[in-house]
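Every protein chain except one is present and positioned as in the full complex.
Chain lettering (A and B) follows the sequence in which the chains are written, and residue indices restart at 1 in each chain.
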Amino acid sequence: MRKLNVLLSLFVLASLVLTACGGGAPAEPQTVVQTVIVEGTPQVVTAVPPTEEKEAVLRVNTGTYPDVIDPQKSSFVNEIAHLNKVYMGLTTLNGKLETVPGAAESWTFNDDATQLTFTLKPDSVYSDGSVLNAKRFEYAFQRNIDPATAGEYASITDEIVGAPEWRGADTAAEGYDAEAFKAALGVKASHADGSACADYEDTACNTLTLNFSKPAPYFATIAGIWVGYPAKEENIAEGGDIWWTSSKYQIGNGPFIWKSVDPFVKSVFVPNPNYAGEAIPTYRLEFSYITDSAVAFEAYRNNEFDVIGSAAEDLPVIDADADLAAQHVKYAGSCTIKIQYSFFPTWGGKPNPFSDKKVREAFALAFDAEAWTHDVDGDLSLPTWTWIPPGYPGYDTNTPLHFDPEAAKAALAAASEPFNSAEKLNALGLKMAFADSARNRQRHEWIAAQYKEILGVDLALDPVEPTTYTAIQKDPDTYPLLSRGGWCADYADPQNWLSVYWRTGTFADRWGYSNPEFDALVDEADTTIDPAKRAELYSQAQQVLLNDIPGAFGYNSLNHYLVKPWVKGYQTTPQDGTYPGDVTPWTITIDTSMLP
Amino acid sequence: MVTYLIRRLFWLIPVLITVSAVTFIVMRSAPGGPWDTDPERRQVDAATEKSLSAYYGLDKPMWRQFYAYIIGDTNSQTKEYVCGLICGNLGPSYRQRGRTVQDILFSPPEDKTFWQSRFGYSLRLGGMALLMAIMVGIPIGIIAALKQNTIVDYVALFFATSGISVPSFVLAIFLIFIFASRLHLVDIVVDDWTQIKYWFMPMAVLGFGTLAYTARLTRSAMLEVMRQDYVRTARAKGLAERAVVFIHMLKNALIPVITILGPALAGLVTGSFIIETMFSFPGMGRAYVQSIFQRDYSMIMGTTLIYALLVAVANLSVDIIYVFLDPRIRLED
Partner (left out) sequence: MSVQTASPNKIAVINDVFKPSRSLGQEAWSRLIRNKASVAGMFIVGFFIFLAIFAPVIAPMDPLKLHSGKRFLPPPFDQGATNIKAEPEFLLGTDSLGRDVLSRVIYGARVSMVVGFLPTTIILLMGSTIGMISGYIGGKLDNLLMRLTDVIYAFPDLLFFIIVMVALRDSFIGQFMNGLVLLFAALAIVNWVGVARLIRGQVLSLKQKEFVEAARCIGAKDTRIMFRHILPNSLSPLIVWAAFTIPGLIITEAVLGYLGLGLRPATDSGQFFVTSWGVLMLDGQTAINSQPYLLLAPAICVALVVLAFTFLGDGLRDALDPRMRGTQ
């Protein structure tokens, strides 16, 4: 019995310890002391409890917690959503997605657009007041290209002289010399007169020159994306490989200061008083990481979030509730999603029916994009018949194909032997692969039902575990015959939609698409400086692409959020990653008088 | 007893090596690799992939990689010797590049204590869930046994069984609906896990299964013990009913219960993917499941080995507790 007592008291003791060691002091009562930002200087203000002014906070659910929050290593939208709060590139985007001055005051191209020179804003500083000069940006580009960094977006700066060579170098090879590659790189920080900069404290060091191996008139836009964010070299060195996990090393020049991070729980951002962009935000920003959409929706209804992404599953409830319906914000997004055909001559040892243009045409004509957006996405996407989505330069309403079931049947009948009837295709056994998830199952079950109904073709569905799906797409031998996939803009330029995706030697290699005529047009457009001529060339290239019918163009993504009425002034852009107004967060205001 | 413990601890080594070998073979037979990210994302290009594989030694033969994981190997890029598992190094994470597995699981975020690491969170939640299972489950089992085949018994059993009769993701969403959305007792978005009130829901969902099992096992063990001669003797010699129940019956009835609590503890403290997803709890259960989908090989190995070690330690502790509970048991040889 005594032993039992000892055991029991041990349990009780353990329970006390377990709960008590929650770490540190209990949370202070929030009504008594609050940190309020007054004109940039953090002050501790003792508030009067009952009728105090409510604090302006924007609470956003960003979903999955990022794997890496490092400017030169990140690639995913939720990672970039953190980075672009803390940092600002040389250029930035405005509410119309135009490239505007960021950390740089101005930039000039030389006559053949092979050299780009940025001039930094005078007296540029980081959020902690330390000097921000051109050497910081030089380091950012060097770090992005350095093979030791090995970021997903390392290749985006390949236009820079020496970049592909260094990036592709074997770091283990005998005589590998990082310094030699760095010196040969077309990235140079200097004083305005061209003389070399001393160090990171050199305030006169305000000029960054980029030299390109071919004309790159779009590069001012690329220079603004996250790979060029000026994370501090000494912080990266001090923090080691895991520097980015600590908010104290994440010192930037963006609209916000990363005040604290509790992984998987919460990140807090406060306005950066030294922000050199258009305006300093007036609210505190809080990110939470709830991945279950039903839970996030409950939290929003409980007034625990100000913004969440809306889920198609919750639409009937949103539509039925006048308040929620009024808070539902929908506008065009940044992605085009299509059903991609394989272009390889054979598939699984059998002849590939999609090598026949008529079959491609039949499958494109039989895809009812409008029914899709309505039935599957609950009107949370927009049907499209072209590649570049609306809202982006290069959007073209001239499309050769539309949904037409009769024409689809006719096109199939006009195909060559042995692909000219549903029976013959069914004998071959067509298969559509997808990354397995509940949502994707519904989507593909719909697609299979659609082709069955209109063309009489049986599509076998092949749900593949997501990582396996990525792996089979990298190998031409296993590339699926039919697959649903798309592209979301990295930056707003037709080059990003056409040259980066469909040109031979890029993504298009995965499914075997290659058209010399298209390649020639985009190559010419990429190096053309005259904007009108350039746009015209891209437009021609897009028409060539559409005439090849490389896939059944389906729909554009829609950004859709639930936003509380007290969140005001946001400028929506297709590039918004986690909440409306994400690109220009300083325009948002929180009407604290409306807070419940 | 000491020699017994030492023998058991030595026996752990071949078990852990076998566990890691099997895990290694199975995970490497999965298609794809750590550089194949989400299909919707931009992928690293072939040249970068090659240099990453070289840096992490993934281009070496399989046996060599396994050897490197267990014993250690020289990095072909930096030419440094990196010690493996035998030095307590669980290897670099391939997905959260730059971080090691032990850093991800055991290092707390800045300015925090060990208890705020991912393992620390899971350990605390698992410990609480186990406590709940014991504190509620054992009394329910005792009462049900003492009132066998009465309404009390049925209600107690029904309550205990209801906990295992719905999957935890369903139970979790129901609890959130009731306690957070309707009754407003807690917040759904927890920004401060130092407050105890937020721990109850995840604890309840996590521990309910063990609670149910504990209650049922206690009940059946009590029923078994109740018919033993020594209980009859105790009653016959006129002991108070309370003394009979607690001294003679419970102590013996607890032995099978303790047997299952050991492995249960290991299962509870390694966290649960579903509970962490539903309550956005910062434990290590998500790391566990995500690493498999992400092909983060060393993370898979690390988490499996931690689990295996915990199971072994838990079973050993159970054996030691036996000695306390049952004088007939001797841990020898």
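The criterion applied here is as follows: a contact is a pair of C-beta atoms (placed from the backbone, for glycine too) under 8 Å apart; a residue touches a chain by one contact, two chains touch by 3 or more.
All values reported here derive from a predicted model rather than from experimental measurement.
By the touch rule given at the top, the unshown chain touches A, B in the complete complex. Only one of B:Gly84, B:Pro108 or B:Pro263 touches the absent chain when the whole complex is considered: B:Pro263. Residue A:Ala311 is the one among A:Ile236, A:Ala311 or A:Ala411 that touches the chain not shown. Here the missing chain is touched by one residue of B:Val166, B:Ile196, B:Ala240 or B:Ile320, and it is B:Val166. The set of chain A residues touching the chain not shown comprises 292-294, 297, 311-317, 319-321, 371, 374-376, 378, 436-438, 441-442, 444-446, 448-449, 458-461, 463-465, 467-468. Panel shows chain B; residues 11, 14-16, 18-19, 22-23, 26-27, 29-31, 154, 157-158, 161-162, 164-170, 173, 177, 216, 220, 227, 263, 267, 270, 273-274, 288-289, 292-293, 300, 303-304, 307-308, 311-312, 315 of it touch the chain omitted from the view.
One rule holds for everything that comes next: only the chains that are shown with their structure count from here on.
The geometric centre of chain A is 36 Å away from that of chain B, both derived from CA atoms. Within the complex formed with chain A, the chain B residues making contact are 30-33, 36-45, 47-48, 51-52, 54-55, 76-77, 95-99, 103, 109-110, 112-113, 115-116, 118, 124, 127-128, 131, 134-135, 173, 176-177, 180-181, 184, 187-196, 199, 246-247, 250-251, 276-278, 280-282, 286, 293-295, 321, 324-325. Across the interface of their complex, chain B is touched by residues 1, 3-4, 7, 11, 14-15, 18-19, 21-24, 26-27, 59, 61, 67-68, 70, 73, 75-76, 147, 150-155, 167-168, 170-172, 240-242, 244-248, 261-266, 286, 288-292, 294-295, 298-299, 301-302, 304-305, 435, 465-474, 485, 490 of chain A.
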